[in-house]
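Got a structure here, written out as structure tokens. Questions coming.
Left out: one protein chain. Kept in place: all the others.
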């Protein structure tokens, strides 16, 4: 971390600042230039509060050199993390597909979809019980009943289940869920992240619509700092100026996250574009870019879906997608 | 709402769709063109799920004409809403200033700041007890103790207090708070919004960093749909490509919200820019643009602040700001 | 196109508007609802000026249904366009790689790079003669001399050349260039687009940093409207809130452009990320997403490059990239 001092910062204020930094167990390198004076900070700078420094009278600016996250940082954990869920692995050697309806609607619907995505090769069943909807007048999910139906579908098919939590007040209801999903709008719901840090359960952490990759890894760090290091990152499209698609899938995030972190990363091509016909090309690109898996919406009857029908594949379309996915995953030398 | 049918949509699918829409108590106007056929929907279209329509085989696209919010909509509530808090009014005739430290740090600090902002003319005391911080390693607030200190400062000064809630699991701890703040990162924390809808207490709803004005008003609608119509909107800067400032204050939001909604709107110039020297010009612009108030960070010793020191004014700076604000508010014909 | 009338638009103003629209050879469908009245316009709506309509007293809003471009529109040209340059084809059956240095620096450098990219399998040589640089103090290119060196390298290797034009005042100097590139910052330099429309020469049209896909296709339309339909689109990353990479490659643009237009589209992974190590994963994703080619920066000595060295591959790295590219292009069933 580099602290750039104000050109005319008084000597005594600078000394006070240096003492204060040293008291935080940082080594301070002083570098006097003609126009500017710098302090180079060495040590555990992830714990240094930049805002605090910026408020100091003597400080003009502060630049980070190393990342503010530690547990999620590949620098300190060079090997890829692999997460095991009911015998299935999510990590560098495998490619996992999580599929299912946007929202759980009925026992029959879910059983139907679960059976068919399993036959097509999906390894996990997804389904929304509690749904974050922009409008209070839209269908909000079957709630507790939805989780029961997911567990029933798991008993039927053996597929581990993934479903979204919306608040730390719901932790108890998610005890039997295999992978708890944190949605894009909750990526910086810090109370929720802290609560999840105390569980021993994989967390699927979606990137917020307008969050940087650094903020995303800091949210992973929140959960990891609590003791739960089983994080699966999921990129699902970012918000830009473009209006032709609902979101813009950021595939650069895959190699970038792989370089910065040891955590696995999967792609959700359904939410990214918001249109079923875009799922296949984006899934292909995700596999080639090095993603560790996909999350795909499948509905037995998309046009009757209670949410996000336009982006859902029907079981036949999903079957065709998976034939293509398998061929491509084999080409990349991964297992499914 | 206009439904654009696919060019070759089969007659029977279109008839099924029309029946389905009519069963939702909508009147459907059929309009046949050479290249495209449209359905004009009349009725309570705020309850129509666009996703649902888009998934229909016969539908090419859907365009909204009227806004998806009702209770927050000026169309149905032409008069400006005024919110009363302990005898103070937030609405079109007044201009209210909420001031105080980013985070509550100690009894002494808070009493000190509260007394001084009151003397300078602030009508409300703000202070963070639970702090949403990007890093798990940053100061997270005094939590319950912080709320106690705010209530003590209120007893001392008579200033009603404003502080931020982070989860529906905290509702009980906020019973004595005068105005509950929902932070930018929680603007779409729908569990929280629903819980706040059941209170009888003003809610200060900050706009999310990357949320549209429509999404913001939909979040207000969530709270209002639960029965609590006391919403104060607060614009605090949006996220754009520009990196010179922390956020870009969107002052267009003031006249736009005033046109679309009857709810009061205030501006937070401290968070918008993240730099103390920007508070005055942005505050001036906010007053001129028609805002109903300001929220300003004041710290007795900004360089020792445990968060956001760089954007905090000290009491003397705040006093000077308020002298300027008073002159300008009088020019606009409002009361302080 | 749908015109939404104001709720209380006077009868005579509406009649005047309808007559005016009909005089533009449009058929007007009138649709009266309870809360809103619509006009559906049928005909050559690409020529209708929305701004003009929006300024009418009787009009509340206007929504486009069909795209504002015609010549670039797949709707009217269902078959993919293939562009031939010196016996090489750019289109759906082939995959073309354009490679070379960011800027032409010397005869020796260019000959060296040209020879080596040819050996690795590139089909075209790129190199900047006129360089658009953010700073007036940066190297601005060898200008006319640069074009001479490119032509010399073409004579040496047989590779057709691609280089960037910056103004309509330069047209004469580009007569012998095989493919004229329009850079991202000039995508809406309409004088330049018009001038290029009068040539009989392929144009490589890069997408602007913050331009929508519709605006991009409208810029293609500008050139095509002048008579030159040989357009190759090139996506090179868009500007978003993310700061970890220089730009965010928008790979959704590939399937989206393919659906909306018949024009070929290639990807520039070098400019997108601004970092050499990102070229390979982005190139892989581009091939899988269905792109028709790549544009890659190669420099014989990237660390001495006069511009964009950080994103350039050296000849050995490019050779390895091409081995991988060839394998993947074959997998997709395309020819190189």
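Points worth noting:
Read from first to last, the chains carry the letters A, B and C; within each, the first residue is number 1.
The rule we apply is simple: contacts are C-beta pairs under 8 Å (C-beta built on N, C-alpha and C of every residue); 3 or more make two chains touch, one makes a residue touch a chain.
Keep in mind that this is a model prediction, so the values were computed, not measured.
Under the touch definition stated at the start, the shown chains contacted by the missing one in the entire complex are A, B, C.
In the complete complex, the residue from B:92, B:121 or B:290 that touches the missing chain is B:290.
Looking at A:31, A:84 or A:176, the residue that reaches the missing chain in the full complex is A:31. Which of A:11, A:200 or A:243 touches the hidden chain is settled by the complete complex: it is A:243. By the touch rule set out above, chain C reaches the unshown chain at residues 46-47, 49, 51-52, 54-57, 68, 130, 132-139, 166-170, 185-186, 188-194, 209-210, 215, 218, 221-222, 225-226, 239, 302-310, 312. In the full complex, chain B contacts the hidden chain through residues 210, 212-214, 238, 240-245, 248-252, 254-256, 259, 272-273, 277-278, 281-282, 284-290, 328, 331.
Residues of chain A that touch the chain left out of the display are 2, 4, 27, 29, 31-36, 38, 40, 42-43, 61, 63, 65-66, 210, 239-241, 243.
Convention: only the chains that are shown with their structure count from here on.
The geometric centre of chain A is 32 Å away from that of chain C, both derived from CA atoms. Each of residues 210 in chain A touches at least two other chains.
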